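My structure is below; once you've seen it, I'll send some questions.
One protein chain omitted, others in place.
Labels run A and B following the written order; every chain starts at residue 1.
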Amino acid sequence: MGLLDLAEVSLGFGGLKVMQALDLTVNEGEIVAVIGPNGAGKTTLFNLITGVYKPDEGDICFDGTSIAGIDPNRRNDLGIARTFQNLRLFLNMTVKENVLATMYGRNTSGIVAGALGLPKARREEKAMHAHAEALLAFFGTRLQGYRWDQPAYSLSYANRRRLEIARALATRPRLLLLDEPAAGMNPTETHEITELIGRLRTELGLTVLIIEHDMHVVEGVSDRVVALDYGTKIAEGSFDHVATDPGVIEAYLGKGSATK
Amino acid sequence: MAQFVQLVVNGLTLGSLYALIALGYSLVYGVLKLLNFAHGEVYMIGSFIGYGVLQVLGGSASPSVPVGILLPLLMLVAALGAGLVGVAIERFAYRPLRQSPRIAPLVSALGTSFFLQATMLLVVGARIVRYESEKLIDVSSGIHAGVLNISVMRMMVIGVSAVVMIGLNIFMKRSKLGKAMRATSYDPEAAQMMGMDVNRVVMVTFFLGSALAGVAGVMSGLVYNRVFHTMGFVAGLKGFTASVVGGIGSIQGAMAGGLIIGFAESFAQGYVSTTFYDVVVFVVLIGFLLTRPRGLFGVPELKKV
Partner (left out) sequence: MADEDAPDTGTRSIGKDQWVEQAAERIDNRPVAKLRRRLVQTPVQWRVLGIGALALLFALVSPTDYTTRVAFTVALYTLLATGLNVVVGWSGLLDLGYVAFFGFGAYAYALLSSEKFGLHWPTLVSVPVVVLGTALLGFLLGLPSRRLSGDYLAIVTLFFGQIFVSIVNNGDRLQLSLNGHNVPNKPFNLTGGPNGVTGIDPLSLFGNKVHTITGYYVVTVIVAVVVMLLLYRLRNARSGLALRAMREDSLAAEILSIPVPRLRLLAFAIGAGIAALAGTLFASVQLSVFGSNFDLPFLVLMYAAAILGGLGNIGGGFVGALIVAVLPEMLRTPSTGRALVYGALVVFVALRLRPWGRLAQYLIALIATGVLVRLGLAAFGTSIRPRATGLAGLTGALVPHLTKSVSFGNVAFLTLIAGGLGLTLLRPKWRPVAAGVVSFIGMLAWENRLAEQGSITRQLLVGAALVAIMASRPQGFFGIKRVEVL
């Protein structure tokens, strides 16, 4: 029994099966990469885990309890957070506010306490600010200083990806789902992000499930690789094992490619 | 029993008008994913245009053309006028906002609606004008068989609505423009890249929807004999409710929704309260939103992540 268990999970939109009886286990402390060609169902997998979609069949368990039927924000409370492939920051809020906002689930002060500025709310806000600053410091100098109070839309693409991660971390997750964290980054930035993902485990003790197209990143960070195609698992194992699997090569390059 | 039959007839008449209005909402929503809140005002203006034409042609007492030509003429001119108003609304109130957040066109529509109401208030005044259709067609003519009483006017409303809706359905399914409208509703960008003139499609959509509202306006003036500058608000609200109940964006849905709202209102008037029937319609709306938020014919929307 791992931290995350998917058992026979299926999902269809009308006649289109986008997930077919998928089994997947992610153990505590693992970094697992999900690869596969476009449309293989990788992001759908994340959507199923975070509750955007509810599975038609099968069950999703987190830490031994079924989460298949509960709302997204409750899943986050249990310890699942994610980033988005196409970046969904709170664009018109500042960098710091982006991180503060998602601490909602880990705090308790209500609207009356917040509006009146009762001592409890003030204490909590102080702690939130300290935590936000610590989280942003995790990314070195990139999201520091004057950037705290800049709106998120003013950030560069790479910094937006970093802020997405910081925002997810603010919910104090146990399992972090990263959807193409290195997309659109240059080689230096890609290298940085690879290191960072490692630090998520070593320094913050997170379990990470990552979707990535950049094979250097996949090779660099993952303990285990899962390859998907047409909503089914076509290979699983170490990077070298999956990368040389004929089925995977075929999925990427077309039928007949593996034999050549 | 007699009352029941009468309520069915009333509901059918009312429902036909609501369905025509609802079609305007649904057509526009289908293509632009936009709620045209000013649609009710177009209906109101259509009704006034019909009245104006009627006056120009000598009024109800002594029309200068035979009734058989007069009524279609009223509807045609009102459809044309209302259609143009609709196109103008799209061009000036909505098109500049096509790339804006969703709330912007809604606010703009609210402003347009208010502006149109005030314009008619200025031009016509706060009075209620009457078509005096009883002078055009004898009220007692029509079918009177036992419990069934249905005047010619009401038969006309139901008949015209049915014909218009069938025509629209065929237009959407068969004609090139109809197909372009459906394509645009699925993916405006892709439609544009495939060589469709999206602006033209949107214009036609607004014209069609508004023209239907104009026809509804004239028919409402003929049957209910009350035309005033704020009549569009409640009618628009009901028409909108009809399109939501039927499944917004769907043509069949608009028709079904119109009839449901028409019957709900008619029966509520008959069996519950003559003043609070709106509450019943509201309850129907809430009930639908709770149990079938996409309406009768609506398809569930895919969340994009």
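Going forward, contacts are C-beta pairs under 8 Å (C-beta built on N, C-alpha and C of every residue); 3 or more make two chains touch, one makes a residue touch a chain.
Because the structure is predicted, anything quoted here is derived from the model rather than measured.
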| item | value |
| --- | --- |
| Absent-chain contact - pick from B:106, B:203 or B:296 | B:106 |
| Candidate in contact with the missing chain, chosen from B:2, B:56, B:69 or B:121 | B:121 |
| From A:28, A:59 or A:97, residue that would touch the chain that is not displayed | A:97 |
| Residues of chain A in contact with the chain not shown | 50-52, 71-73, 75-77, 81-82, 84, 88-93, 97-98, 100-107, 109-111, 113-117, 121, 124-125, 128, 151, 153, 167-168, 170-171 |
| Those residues of chain B which, in the complete complex, touch the missing chain | 35, 37, 88, 91-93, 96-97, 99-108, 110-119, 121-123, 230, 233-234, 237, 240-241, 244, 248, 271-276, 278-279, 282, 285-286, 289-290, 293, 303, 305 |
